[in-house]
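The complex appears here without one of its protein chains, the remainder shown in place.
Chain nomenclature is as follows: A, B and C, assigned in order of appearance, with residue numbering initiated at 1 for each chain independently.
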Amino acid sequence: MAIYALYGVGVLLALAPIAVVLAASPRASNVIYGACLVVALVLCMVGVISLLGRTSSSVTLPLGLPWLGAHFRIDALAAFFMIVVNLGGAAASLFAIGYGQHEQVPERVLPFYPAYLAGMTLVALSDDAFSFLVSWEFMSLSSWALVVAHHRERENLRAGYIYLMMASFGTLALLLGFGLLAGANGNYAFDAIRASHPSAALAGLVLILALIGAGSKAGIVPLHAWLPLAHPAAPSHVSALMSGVMTKVAVYGFIRIGFDLLGTPEWWWSILVLAAGGITAVMGVLYALMQHDLKRLLAYHTVENIGIIYIGLGLGLAFKAHGMAVAAALALTAGLLHVFNHSIFKSLLFFGAGAVLNSTGERDMEHLGGLIHRMPRTAFVFLVGCVAISALPPLNGFVSEWLTFQAILLSPQLPSWGLKFLVPAVGALLALSAALAAACFVKAFGVSFLGRPRTPAAATAHETDGNSLAAMFFLAALCLVAGVLPGIFIDALAPVTDALVGMSMPHQTGLDWLTIVPIAESRSSYNGLLVFIFVTVSGSIAALAIHRLASDKLRRGPAWDCGYPDPSPVTQYTASSFAQPIRRVYGTTVFRAREIGEMPASGATAPARLTVELHDLIWDYGYAPIAAFVGGAADRLNVLQFLTIRRYLTLVFAALVLLLLVVAIWQ
Amino acid sequence: MVRGSLSFDVAHLLAGSLVLVSFMQLYQDRLYALLNIYALHALVLAASVAWQAFVQDAPHLYLTAIIALVFKAIVIPTALHRIIVRLGIHREIETVVGVGPAMLLGMGLVALSMVVMLRVTAEADPLAREDLAFALSVVLLGLLMMVTRRNAVSQVVGFMSLENGLVLAATGAKGMPLVVEISVAFSVLIAFIVIGIFLFRIRERFDTVDVQALDRFRGERR
Amino acid sequence: MRDFLFQGLQMLLVLLLSPLLTGLVRKVKARLLRRQGPPLLQPYRDLLRLIRKDVVLAENASWLFRTIPYIVFAGTWVAASLVPTFASGLLFSWSADLIALVALLGSARFFLALAGLDVGTSFGGIGSSREVMIASLAEPAMLMIVFTLALVAGSTQLSAIAAHMVSGEVGLRVSLGLALLGLIMVAIAENGRIPIDNPATHLELTMVHEAMVLEYSGRHLALIDLSSELKLLLYISVIGCLFMPWGIAPPQGGAPEIAIGVGSYVAKLALGGFLLAVFETSIAKMRVFRVPAFLGAALMLGLLGTLLLFVSGSL
Partner (left out) sequence: MIDALTGVLIIPAVAAGLFAILPGYRLTARLNVFATLLTFLTAVSLFVVEPRSGSYLLVDDLNKVFIVLTTFVGFTTSVFSASYIGHEIEIGRLTPTSVRFYHAMYQALMFAMNLALVANNIGLMWVAIEMATLTTVLMVGIYRTHEALEAAWKYFILGSVGIALALFGTILVYMAARPIIGEGLEAMVWTVLVQHAAKFDPALLNVAFIFLLLGYGTKVGLAPLHAWLPDAHAEGPTPISAVLSGLLLNVALYALLRFKILLALNPAAIAPGPLMVILGLISCLFAAFMLYRRRDIKRMFAYSSIEHMGIIVFAFGMGGALANFAGLLHMTMHSLTKSAIFFAVGHIAQVKGTQKIADMGGLTVTNPVLGWGLVLGVVAIAGLPPLGIFMSEFLVVSSTFAREPWLAVILALGILVALGGLFLHLNTIAFGPPQGPTAKAEASYVPMFAHLALVFTAGIYMPQALVRGFENVARLLG
């Protein structure tokens, strides 16, 4: 199978130069995106086949490090992530066939798009440290090019710059980690690394490096700073890929190192991972609540969901460390399922945001509103996405979070005390983030799609094109299917967990009524299908009964609004006013949020103002000082550019004397 | 040849006096005088090279001695004289560190080179050893001079006395092939020409040879 | 067959009893305030009147606005029908455990909050923004309480937990006490009772739930009211079946057990309603921004209970 996958990647890579040539022609985007769609579907198939067929195949090409060659391999894990990547890729390509028509600078997007897809697939495929890092950084590089595609806006350039710096930082961390694993004589092949059982301390160091390296790409707080800048800057279908898919590739990197290469974990690793996950989840959603830029809000939610995934992974590590294979399988499955689910609904939501951006030219929710009338279909699918990401039954987001909760409920059996105290707290954080996510998406959907249009742009919006809608509806359907029939997907994950923790969750499909039962029915069970049926049935019964037996008449009238209806749409609740209570509750501590209201003196004509100021403490105390340090050092050293020749000679002279002294003493 | 023998003493005397002359250079702060001292420096060098040639009965070293004599002791100083006259800069040289500190530094350097060399070349023959030590100190003193003078001409002088130190070392190294001396001479020649060209260019551009005038135009300060 | 019957019976029962419960609460409150108060059956009359009236819809209202009442009602009803009221071992109780139940109520609230924003009025906005703020604390608190119970009973299945509670091997536990306290606080908040919110008021910026549904009328309003009544009943019966599990009929109990079950259930509801009324009359409504402290306390109680169970199973 691996060789077919490589063929696919080859085609994608070949598309890049073709795109450079074609870029000028108007039909270029159709051709390129169409081709990408086909290839992505093929690759997705390859993934499915090798995942369900439980086949693992490998290829070695005479590329990369000369004495090593480039190793590529599809095992269960790689296959699963190939599916995730290419499913998202296919949807994005389909969406882009329509969306790409409106691109002003196709020549800056088309060549890099297939390269980007290829890079992500290669990461999942590569089986030695060198090709892994090459693909990893290639992925970052091509996405950087896409982020700076619209380079005339300064902030896009800035976003790209920060992104590239963080990406390279992460790559260097991973590079160091692999350096440790490979040893001084460089056994970079993953098989060799697996074979060499590193000492506990060394493995721990590698795990920390992996957490930093992969985390900086996945958006683990506090390494997330680039993410909400870069994801919105790119064209929407690329944002969808970056948020929905690339962060998952980062998760893949972490799983590959933490669960596969390092062998049996130490229990304290899970403490790091769990803490990181919990903090990331809550911080991510709190940041998101403070945003009123639709795409940035979505980007911050990616941070939150990554946190949830890492909680699953951390529990998996903990259970694995203590040899509780069943529980480990459950936790890992929860994490992986959330990987899949999030890739779907996050892509869906970004497509929706893209459609809105296309028809209104607005990303700022404060300028939107009432879109549900102008673009009903988009509104519908976006609503589905919102429900799914808010972890509400019967859609898919709920299933994976439910599984995570079940895993948490198993953890009292963990012997180590650190975990006994940490896990409940993490559980609370998880619950908190779930509730806040719901709040945040009420805001996101309510403010931008409901209510009355706040600007002419919103008032004159139009429904988006067929291809984009097709992509969105496809994903929405997936959300529902994965929500009501989770058993299928859980069973599909069995090979992965078998490979990584040597155990898998009990076989789900075939239970009566397609229920899912993590451990035993007496413990817990959930049936999305029945819940879905019940809700729809009882809802329609009520509707039917009332319409039949009582009145079904309906009059339109002005809004009541306690008798003070205000015609002007500015009196509606805005995004920031909607978030105000939550900002008061959480923001005062987390963001040092302050509200400054200025009331003009009585009789003065000046308008009353209420300004809110938020501080991103992580930026202020984490990143700004580093930037300041580099700048300061540069300034201080820069003096050396302006010395007189004599002073330069003095430097040489000093160096000489110093070294002579060294020798004189050394003898 | 052993310590205490005449030949050794003479070599030692000459090499040592070369160091002494370097000190005089360091002390000197008028351009004319500096050039004269430099001529003396070259003269002593020539003498010591000649003596080496005699001691090692290596005739080709005489050639080196002559080169040193002609070029360094006569041609270059006179040429530099001319330049100075043309540029009209026979005023005082503003030194960076005072003469006293410069002297102290020089002492330190000599001590250092002694330590390094004498301990190093334990089993090399004593004459070469002494010579190397002196040569190194001459080199370091030349460098020190370049570092402590602002004026371009005096920097050049410092550079050339540094080269003298090299020649001393080369001749001290017994049986060293001719190629080196030639290269030294030729490099000094080139050096002199280039420097000459430069001084002229600089003369055209700015009316001083003060390196600081050049620094005003350093890159990035435009 | 029997199970189907039970399930259906239960669904009808909760549907029928919920307005009565509300009526009871209102009545008791009125009496405590030395007022005559509306008759017990008033809520039924209100509902009937409302469904017969035709709907007046704001010009700006979207299709979503019209669907939401049904969604909310369905969600709440399904949730309510999963709680063992008079008999444990319901047919479909395993299709959604406590966590799912919380989430179902969550989705109902999600849509209701959207409804508040749909027409684009300032009052609706106030309502939903406050609602989600309250929920953002109430839901985690509820989940923590669920954790506590689940850890005690070794299951998240409501009926399993109930059965576990009935079989007296539980005994008195600190964590359960904490859980009960937290659950009551959450219930008060979730149902918008005093001191969090005042269901009786219809002006002032103090209202939360009522502000959200301000634009609803006719059958839509009826459904909304009915579902909030259902919600109240649901919480009381959850508390009942978890902390007062006595009298609940075992899965295959005969007619007498069932009779006892129904009787005891009604009694529990009455008691709950009475206590609620007493509580509400004896306390004043608090400012909106003191609510977080209240719910934060509930969250802490839940977390504490869970921690105790993590640290030692026996507390």
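Things to note:
In the analysis below, contacts are C-beta pairs under 8 Å (C-beta built on N, C-alpha and C of every residue); 3 or more make two chains touch, one makes a residue touch a chain.
Bear in mind the structure is a predicted one, so any value in this text is a computation, not a measurement.
Considering the whole complex, the hidden chain is in touch with A, B. The missing chain, though absent from the display, is touched by one residue of A:D75, A:E103, A:E137 or A:E401; that residue is A:E137.
Along chain B, the points of touch with the absent chain fall at residues 116-117, 119-124, 128, 132, 135-136, 139, 143, 146, 155, 159, 162-163, 165-166, 169-170, 173-177, 179-180, 183-184, 186-187, 190-191, 194-195, 198, 201-202, 205, 214-215, 217-220. Touch with the hidden chain on the side of chain A covers residues 62-67, 129-130, 133-134, 137-138, 141, 148, 151-152, 154, 157, 160-161, 164-165, 168-169, 172, 175-176, 178-180, 182-186, 188, 630-631, 633-635, 637-638, 640-641, 643, 645, 648-649, 651-652, 654-656, 659-660, 662-663, 666-667.
Definition applied: only the chains that are shown with their structure count from here on.
With centres taken as mean C-alpha coordinates, the chain found closest to the middle of all protein C-alpha atoms is A.
Taking the CA centroid of chain A as reference, the farthest chain centroid is that of B. In whole angstrom, the spacing between the mean C-alpha positions of chain A and chain B is 69.
As a whole-number value, the distance joining the C-alpha centres of chain B and chain C reads 100 Å.
Rounded to whole angstrom units, the spacing between the C-alpha centres of chain A and chain C is 35.
Chain A meets chain B in the complex at residues 641-642, 644-646, 649-650, 652-653, 656-657, 660-661, 663-664, 667. Chain C makes touch with chain A in their complex at residues 51-60, 62-64, 70-71, 73-75, 77-78, 81, 92, 94-97, 99-100, 103-104, 106-107, 109-110, 113-114, 116-126, 128-130, 132-133, 135-140, 143-144, 147, 150-151, 154-157, 160, 202-203, 214-215, 217-219, 222-223, 288-289, 292, 299, 302-303, 306-307, 309-311, 313. If you check the complex, the residues on chain B that touch chain A are 96, 109, 112-113, 115-116, 119-120, 140, 143-144, 146-147, 149-150, 155, 211-212, 214-215, 218-221.
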